[in-house]
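Every protein chain except one is present and positioned as in the full complex.
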């Protein structure tokens, strides 16, 4: 986790304080369930809730762990310091450390998912607003970085919206993937604890009981979770790359917002760098690099080994913190980015009218001109535009063969922008409903 | 694609013949829609269907492509050889090559998904059968490769079932991810083609229209698809690794089926290698290696570049063919694998009764013995078993302090296997309903 | 392996014919060594060489394998058909299949390396030629896609040369990594075969004996090999991306060669797509995706398991064939690419003279103007250029404060291109010697 690429709310989920708080809730709810089942005395279960509002002392727990060499035992020892040794004696009964650790990890991932889902909704709102704002802002569509046919800036935002909307759905599925808990004992047989304890704890924590666990919750769930984050990150890179291209000196159709107060900006007005979206490109790689290790984690020996643990200590916080930061940064970039419609037109007209050459070619063949002849007609005029930057429409209007084939109105009509934007409404309806 | 790791039905999906057949269907349905809209003559649309049952001549198309340097044009030229030049003249009108290529790719991925889904259902059936068969076959559960507490072989199969059942659900979602088509023209604006053509073609092919496309269908869909295959592959590795462990000479609790006729087997009966599951471990890596490139493919420049194409030519066939083969191989392994219940008991009793030491420790403390004393009692008896392989229960029964604390019956009760299997029914109900 | 992205010489290395030829050489040389050691009769060793010029019949070997279920045995059976059963009876004595398979695989990788090294030398020659050709072709250097300061096209080629020269060195190291052979028996102890056989075979095949092997050659060697290919591929993507940027409609400082005969080019002269370099971007991903599986292959259980095998059947051919193709394609692109020096000047002067604003700023402070004042002076003139595209030098010359500080000559001097190119010779000397 790199502080400069993190936000406090997500960081807090991964703090020791939060972890111990969740451990506490798992243990306390488990005691409740055991008391209800008559396995432990009700008063002992009640006593545990005395610590309900305690902020656990991380330093103290570390101190105990230094002796016991076991994190859960250290926590339980500290808990007993709050609720009393005698009162706490049934806490954790019949449970195994992984019951607490794995259930806690999933609670943290669920909380992280909720933030990511909210982030994504924020991004969608920004994309939608900009899409509507620039629905009719014409720019040239490009394939291979080369001018193709006109489109609109609104369509660009709209397709990013649609992509992120799919990512929202994926995040919700990913959240469900890891919204389970397990309190099933050393090898998952519930030998020492009633399955109803697991059911109660999960219900209280907003989780589903893991239908079948071993000592641990199966890691295919986490693999699917981190893979989803990788897809979302890749979409972020996709949007970021579009903006980076737009801000190039030669293109300059858009730019990250740059407050005029920022030093340097005014002395070298051409030197406004798309550093935020470049940064997002890198952050996408960081999120993506967790995907393969998370998949390697699926294979555990028999009822568990601990090879996955160090990986998860890394990617659990790092991927969610980085993705949260990236989504927020992208939202801000989209929200405030500058759009330069005039430059869009200038660019489209770099070779005036040439962007319509394909349409003219099509029209000629539809008008009955042979493919060969149509090519020749378009070619001889297009090359003039290419070389001398004259206007393609003017050239066509001066070409007798073309006029014969299409007529003056027919030629002019081919340069009507409405031809290209006529279905924008349809597409917007599909995307935004 | 490696022939020895492939099956014909999946390979066929990726043949040029299948590809051209799908291209044909896209073009023919598009003509139908255009005729219905009055854009092209009905008789031309009808004429295209003359080629309905044609097996397209791949060599001939390659020959044409060698001249035209364009695969779709080559196909269209060949199609015209079947339906007549004049009749074929409206085919592909207003469409762009990617409309055909991308829609076709998704049709292929949908077909591949259907096979993978059927494969997974086959695997689930095998796992379920073996789970029920060995529901009560006791074996020792292991954490860290070390004996922990008893479980059953049926629970092992059941948890693989549950994991693969999740994978079945994921495959269905993945299928939906890529079940879209697009016929939207050079930059996705429908400038030259009516959106209703896209709707018609998609409906005929069992796809949803892509709500908003550029020249291409957005690649976040494919990233999510291949990521899912990676998760499934990782689960295959998980099951394969369990079986590899079971077949180790020292463990020998199970083995890949080995027909007695196979040479070598009988002369060296100990040398039956788990080569199929080792192979599955490797195949999992092959499927998994497509995940990151598929994510890198999400970022395309503006309305498309072609960087994703070579990657997809590779991973499209390779990942689906390999995963299909792996699922089928694993199904066969599970279906026929040998289980050795006697060896399971032998292994569990390597240090007779020691696997129950934790339970005895727990019982002692529950009986009011201090944690310190309980440790001492368990320790002095456990160490004898560890060193001299005596029987733990016998040692405990001979230890006055332990008998005092737990009673003879209490001690014996701790070695009751039913304690560990009492919730197997509950778990099976959760998994199999 | 995708036929369209492959070249015959590299493909041939991975053919069954080549494989059997290498197997044969290993066996024949091993017989020689065994005869020299007196382990087998000399005449039997000599007899094996009768098959020296045989093209082994792959179909026949497959036929035998269908029965024996073992590839090496099938080959040996077929070999006996050529040299005689009796004569062949000592072939493979004391050897294990992996001795043949692993040594053969490394021979193939060495052969592949030799091609890749030659490819790289070809690429270096092309880069050097273009570097020298465009040593003084001025273009604007860009950071973040934004104009920074002038540089030259020759420097761009020269840095790609330097990068590829490092890759050449890496390829040579990678070749050494896998240039080993092992003939050490079932667990690497030479129990059934003398180590001098291994030494002889390796010497004949241009390999070093693996100092210590198990049943297999250790896979850290292959991991290092495929990782190197991944680095080379990443450099290819780097060069390809530069060219893709150069060919953008708005930039147009260079382009992949496009023969005028190619249809479409002339009718739509602006629509020349950098499809080769886009393709190279995708091919880089294909080569790179082998890196992680090759690393996962390093861990084998005890003296070997076979999990690595299926991975290597895939990545062995695929990575080398793809990289060979990519290097050749890039060489051709570099060799023939079009460079547009006029457009380079046009681009640099998009905001006339503004690219020198940083140098003017520096000069002002060096001339004793306070940082604040210098900023103000540059800013007020730069903004005019930014908004009205006037000439920065003219503006400065008309600004009394600037003239006072720098003098007319001083101002003019700041626009001297030689300032930026004065060390090009030094750099070329460093790179090319």
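Read from first to last, the chains carry the letters A, B and C; within each, the first residue is number 1.
Just so it is clear, a contact is a pair of C-beta atoms (placed from the backbone, for glycine too) under 8 Å apart; a residue touches a chain by one contact, two chains touch by 3 or more.
Computed from a predicted model, the values in this text were never measured in an experiment.
Chemist: Using the contact definition given at the top, list the shown chains touched by the missing chain.
Modeler: Looking at the complete complex, the unshown chain comes into contact with A, B, C.
Chemist: In the complete assembly, which of A:214, A:235, A:281 or A:320 touches the absent chain?
Modeler: Final answer for the missing-chain contact: A:281.
Chemist: Just to verify: which one of C:224, C:252, C:360 or C:385 makes contact with the chain not shown?
Modeler: That would be C:224, which touches the missing chain.
Chemist: Which listed residue (C:275, C:295 or C:367) would be found touching the missing chain in the intact complex?
Modeler: The one listed residue touching the chain not shown is C:295.
Chemist: Out of C:15, C:204, C:238 or C:390, which is the one that touches the chain we can't see?
Modeler: In the full complex, the listed residue that touches the missing chain is C:238.
Chemist: Of C:41, C:122 or C:141, which residue touches the hidden chain?
Modeler: Missing-chain contact among the listed residues: C:141.
Chemist: Could you pull out which residues of subunit B are in touch with the chain that's been left out?
Modeler: Listed in rising order, the touching residues are 142-148, 244-245, 247-251, 263, 266-275, 278, 292, 296, 347, 350-351, 354-355, 357-358, 361, 375, 378-379, 382-383, 385-386.
Chemist: Which subunit A residues touch the hidden chain?
Modeler: Where subunit A meets the chain not shown: residues 2, 4-5, 68-69, 244, 262-263, 273, 275, 278-279, 281-283, 285-286, 288-290, 292-293, 296-297, 301, 305-311, 313-314, 318.
Chemist: What residues on subunit C make contact with the chain left out of this view?
Modeler: 94, 141-145, 148-151, 155, 158-159, 162-163, 166-167, 170, 173, 177, 185-192, 195, 209, 211-215, 218, 220-221, 223-224, 227-228, 230-231, 233-235, 237-238, 241-242, 245, 288, 291-292, 295-296, 298-306, 358-359, 362, 419-424, 426-427, 430-431
Everything that follows uses one rule, which is that only the chains that are shown with their structure count from here on.
Chemist: Within the chain touch network, how many edges lie on the shortest path between subunit A and subunit C?
Modeler: The fewest steps needed to get from subunit A to subunit C is 1.
Chemist: Ranking chain pairs by how many C-beta pairs touch, which one is first?
Modeler: Top-ranked chain pair by contact count is A-B.
Chemist: Determine the centre-to-centre distance between subunit A and subunit B, using the mean Cα coordinates as centres, and give it in whole Å.
Modeler: Here subunit A and subunit B have centroids separated by 25 Å.
Chemist: For subunit C, which residues are shared contacts with two or more other chains?
Modeler: As it turns out, subunit C has residues touching two or more other chains at 244, 263, 273, 275, 278, 292, 296.
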